[in-house]
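Take a look at the following structure, please.
Note that one protein chain of the assembly has been removed; the remaining protein chains are unaltered in position.
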Amino acid sequence: MSKASAVELASTPRAGRATRLSFGAAVNAAQRQAMELDENVFVFGIGADGKAGIFGSTAGLKERFSARRVFDTPISEQSLTALAAGAANAGLRPVLVHQRFDFLLYSADQIANWIGPWRYISGGHATMPLTIRAIVGKGWGQGPQHSKSLHSWFAHLPGMQVVMPGSPADAKGLLLSSIFSNDPTLFIEGRSLYAMEEEVPDEPYFIRLGRALVRRPGKDVTLVAIGSLVPGGLEAAEQLAAERIEVEVVDLRTLVPLDLETVLASVGRTGRLVVADPGWRDFGAAAEVIASVCERVGPALKAAPQRVTWPHRYAPTSAPLEAGYYPTSADIVRACKSAVAGI
Amino acid sequence: MSKASAVELASTPRAGRATRLSFGAAVNAAQRQAMELDENVFVFGIGADGKAGIFGSTAGLKERFSARRVFDTPISEQSLTALAAGAANAGLRPVLVHQRFDFLLYSADQIANWIGPWRYISGGHATMPLTIRAIVGKGWGQGPQHSKSLHSWFAHLPGMQVVMPGSPADAKGLLLSSIFSNDPTLFIEGRSLYAMEEEVPDEPYFIRLGRALVRRPGKDVTLVAIGSLVPGGLEAAEQLAAERIEVEVVDLRTLVPLDLETVLASVGRTGRLVVADPGWRDFGAAAEVIASVCERVGPALKAAPQRVTWPHRYAPTSAPLEAGYYPTSADIVRACKSAVAGI
Amino acid sequence: MGQTQAADALALYRMMRLIRRTEEILIAEYHPANEMRCPMHFCVGQEAAPAALSLQLRPDDVIMSHYRSHGYYLAKGAPLDAMIAEFYGKATGSNGGLAGSMELAHHGFHFYSGAIVGGPLGLAVGSAFAQRYRRGGSGISVAVFGDGAMDEGVSYEALNLAALHRLPILFLCENNRYAAHTPAPARAASHDLIARAAAFGVAVRRMPDKNPLELAAAMNVIVADIREGRGPFLLEVETYRFCGHVGPESDDHLDYRPVAEVDAAKASDPLAAMLRLARAAGVADAALEEVDASCDEQVWSAIRAAKAAPFPRFQDLRGIEAANGYAPVVRELIDAAPTRFLGGQAETRLRPY
Partner (left out) sequence: MGQTQAADALALYRMMRLIRRTEEILIAEYHPANEMRCPMHFCVGQEAAPAALSLQLRPDDVIMSHYRSHGYYLAKGAPLDAMIAEFYGKATGSNGGLAGSMELAHHGFHFYSGAIVGGPLGLAVGSAFAQRYRRGGSGISVAVFGDGAMDEGVSYEALNLAALHRLPILFLCENNRYAAHTPAPARAASHDLIARAAAFGVAVRRMPDKNPLELAAAMNVIVADIREGRGPFLLEVETYRFCGHVGPESDDHLDYRPVAEVDAAKASDPLAAMLRLARAAGVADAALEEVDASCDEQVWSAIRAAKAAPFPRFQDLRGIEAANGYAPVVRELIDAAPTRFLGGQAETRLRPY
């Protein structure tokens, strides 16, 4: 596998002012600006209009845009999703918020049987420009019913886009793009990212869906990091740099569209692949990344690819068990080292 | 990769009489015998007690066991699934039948949020011995809402077993094992297999879940075939034999438990892997098989692994489009050839 | 009044007859031709409700229907040719051949349907929400479904949401007493469907379909109320399916409904009743005969056109599947300042981890 091509970091300069924002505040800002840009955008979900504003992510929107465009709901995930679908077909751009990913499972029928196929089934005539935001719980005993992240389920559905930001600035740019995309999008937010802060451009901006980001160059091993494991991946890369192992960190940003080109280019340089995926191991998203790469480069890999994922079990509630449950940067360090060693 | 170890075909002799049965009749026989063996077994679902008997798979059961144990239902997939769960927790062994896989999506919440975690969440005290049968439509314009097979979704859930028989005899033995397994099982039946006939032992017998079957030995390439693609896989192997390419056909039988041992042993002999999976390509079951193998053998593969799956789109209704949609043995032949060529 | 009555009667008869003949001819053609390769749910016997509805609808109204949809497609004014071409899987079908009968739609005419029971109610809540959100218009949404859909939990969520938001929506429930082959008593202890809807604050009414004129008159009042913002309404129409549940074949050999019941229903055929009513309303025989002839000709002509039309091409699917791009408002922003659409970003060191 050739190492010829130099690393190309996408580095479009940012114009204008920026403000240090938390992930939650960036999500909030994206919705606010989307609603300012387009009267068709509205935001709804359990607690969306409350003072707490779904971990702050919708706080103040109702005051700014009135109850017509920002509203609370009954606990009716199925019909709320159908409402979004019917409204999107009519040209609105609904944003439906779920405090926990687990709750949206009630609406799996609406997503898989109606929303995913909608445009295709119509022969390409109808559209379905809706966004479903789902927050994944983590820690403090969220347990089996508040910590699921079944992103691979929805990535498996033709017609659905699945977005998983790993930083505040990406959250804003990707959410704006999701809302204004003409296709249905599941936008997944790690609750554990909510406090993370970063400089976020003030103006509305759009990160094209389907463009992975090389967050750190490196020649020894490609680490594809997804969503809430992006920070841990960068931390691992930093640690490994001290040991002279150079990890190239590719933040996937979107599962669908999948930017295989960027991943393949990186693996072409490093010859080694580790995937860090904040979800269950078996039949999960990491498997797709590995399978897609292996299909194309096959025996040219220098080492067996590896997955760093949640163990294949439900999150236990007991604090020490939970602490041992979620993978950390140390697990990523270990995987990268073994990939490098396993030449 | 060593080719030393000889092929070991599992070949336990069958005792007793056998009868030529269709796949549908074998499914029917399994339920009948399960109900004879255990008073706790009952069968329900839309149309389960009707004359047509869900493509014949439940015909005659009500007459034999009465309406107490075999009954029709309202169109209420969510609560029917919950009924099965509550009854299973109480020690019954429900068999819930869905005429089409698509319909069970209404019950994704019940499966992912309750049934999957049930035993684990209880600290191992409670059990959930239920079976959900789901038939996957194919052909004659079943279209986007009658032909889904989201087996990978449920294989991704810890605590769920996923069974996909590829022949009548396997259907009977695997369904009996599913019903008497103490864990919840999703049992997926390809509608296209229903007319297939085979000698099926008369007595009740049990095929242990998690044992793949080498249906045909071969030294050149391992074909992991799943469910309704097993017959096409065997046909492809036969065709390729005429061209001196020896395909080892591993019928996976169950996605969960996944018999990686048998797959790895075969790939260890052949050095090449093709996976034939009757479902969508991206983020599907085939990716897991490839990723699991590559993780373990990595660069030792002689060629890039390949997937033969449904294209990543909904089944179109128009006959010529549909005809071009489903992969055939010719597609498997092509994949195996290119694996062998791609040394 | 007499004139309107006659005009309405003629229009009703025309629509009922068109639906009936469409179904009958398709049933007769299905097997011999063997070119309609998709499951089809015919509505022979159930023509009164779609016909009565057709008199109330405007172009900006929306229908979300279950799969027994042919009558409602026609009631919405969508072209027969595109429907039949869709059944033949042709490129000229209203969905380009992708949907067949079970997911028949015509986007231009705001008509949609699908096979999953219960789906239409929630979707119609969404389109009604959009109609209200936009203000100004007086469009309404109609959810069409069978009694079986009242088994699904999602239907109650939809009724509740519609009442909560006082949406302009008509829930039109065709109660033909069976869900596929399952009779009502195997599905519920209590069969008062409108009581269920009323408990959510939805206005309700139950009517037989034996007098299509009365049905249409009732719908007229109901739809006017909905347009004026008086909130959702559920109308349960008591009807009966003469044909089999699915496919052109009868399924009465499966013994799921009493022969006497079927015979009695056929003996009080709403189409025959409509013919009598039209005559009584003063519609001339010649006009009625013209309808009969023209319906047959329309159907046959659509079948001929469908047969002659080309199939869609496999390679066209890719275009449909490709991502559909972004809203105009964003595309303008991008053009104005391309750097705002970031393909990537400068390397970011994230803290805190």
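Letters A, B and C name the chains as they come in the text, with residue numbers starting at 1 for each one.
Simple rule for what comes next: contacts are C-beta pairs under 8 Å (C-beta built on N, C-alpha and C of every residue); 3 or more make two chains touch, one makes a residue touch a chain.
Everything quoted here is computed from the prediction, not taken from an experiment.
Remark: the absent chain touches shown chains A, B, C in the intact complex. Screening C:9, C:154 or C:213 against the full complex identifies C:154 as the residue touching the chain left out. The residue touching the chain not shown here, chosen from B:170, B:220 or B:322, is B:170. When the whole complex is considered, the residue among A:106, A:153 or A:187 that touches the unshown chain is A:106.
Even with one chain removed from view, chain C keeps its contact list with that chain: residues 151-157, 160, 163-164, 166, 186-190, 192, 195-196, 198-201, 231.
Although one chain is not displayed, its contacts with chain A can still be listed: residues 46-47, 50-52, 71-79, 102-103, 106, 140-146, 312-314, 316-322, 324. Residues 9-15, 37-38, 42, 68, 74, 76, 78-93, 109-110, 113-114, 117, 119-127, 129, 158-159, 161, 166-167, 169-170, 173, 176-177, 180-183, 195-198, 203-211, 213-217, 230-232, 234-235, 257, 329 are the ones on chain B that touch the missing chain.
The rule we apply is simple: only the chains that are shown with their structure count from here on.
Per-chain CA centroids place chain A at a distance of 38 Å from chain C. Our note on geometry: chain A versus chain B, Cα centroid distance of 31 Å, whole angstroms.
Touching of two or more other chains is recorded for residues 102, 106, 143-145, 312-314 of chain B. Residues of chain C found to touch two or more other chains are 93, 97-99, 103, 114, 116, 153-154, 321.
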